[in-house]
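Step one of this worksheet: look at the structure below.
With one protein chain removed, the remaining protein chains of the complex are shown where they sit.
Right, chain A next:
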Amino acid sequence: MHISVVLNNVFLFVSSASSHNKRRRTLVAITPLPHYSDMDTPELKNKLTRFGVRPLPKRQMILKLKEIHQYTHQLVSSDSEGEAPSAGCTARTKHPHTSSEVPGNRPASCAQRVTFKEPRAPAAVSPLKPHREEEAELLSASQGSNTSSTAAKLCLSSDSDSDGGISASQAVNRLQDRLRAVRSLILSDSRLYSQILQYQPLVLSQLQERLKAAGIRLGAAKLVDYLDSQCITFTTAKPGQSASSRRRGKRTAKGTKAARDRGVGRKRAVTAMI
């Protein structure tokens, strides 16, 4: 007996032991990977547009289609909540791919659409009321832009766990732990915290190095979300390079003063993603 189950866009194929096959099979995604590598470009373009993705160079199209297939045919863990696993993916595919040209937007585009609904498991809640409120605020502060950890499971963000099979509430807890760790790191480093308190922009790459050195695994997208929720200014420019010094270098007809107000080269300081 074969059972086909369609859970949103995810096809699950369950096969019970048949007379000639005593081996028990667990839930397995059975739709095989199409031969994307062998398709020609118009065909690939066609397949991509069905997902709302714009035409790309051939190599990238193949990779993208394989990626999409991987995420729409994931193993679903037995204790996952009813949250539609592909909610994240359909949301992502709705998002026109041109947005990926805006750097940094892609990793979080998935997260942007799905709102977080799940409450924390009661057993895990600390008995101290103020502590709980603080955590709730910590979480809501970073959720301010509708980032969701339920989508983290299937989202194509760079910081998703390599073992893919964690439940939604586990993902939330992990994120919260990491955010708490970032906060602790900032509070424990007087020089860094002082810099923040005086509104001096942080160099993102340097902060990421610090986090890495401290063993805090937090992807750029989530880190940026957290910094934004805390209204901490950061820059993706290399240290020692500031917007004003870059502008001053691009002098035009009427000298530095005119150049300082000009738009030339300024966008780099903002990395146009936010």
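Note that in this section contacts are C-beta pairs under 8 Å (C-beta built on N, C-alpha and C of every residue); 3 or more make two chains touch, one makes a residue touch a chain; residues count from 1.
Operating definition for what follows: contacts and distances are computed from a predicted model.
When the unshown chain is looked up in UniProt, the name that turns up among "SLX1 homolog B, structure-specific endonuclease subunit", "Nuclear cap-binding protein subunit 2", "AP complex subunit sigma" or "CASP-like protein" is "SLX1 homolog B, structure-specific endonuclease subunit". In the complete complex, the hidden chain is touched by one of A:48, A:61, A:196 or A:216, namely A:196.
Contact between chain A and the absent chain runs through residues 102, 105, 108, 112, 130, 133-134, 137-138, 141, 144-146, 183, 186-187, 190, 193-194, 196-201, 227-233, 235, 242-244, 253-254, 257-258, 260-263, 266-267, 269-270, 272-274.
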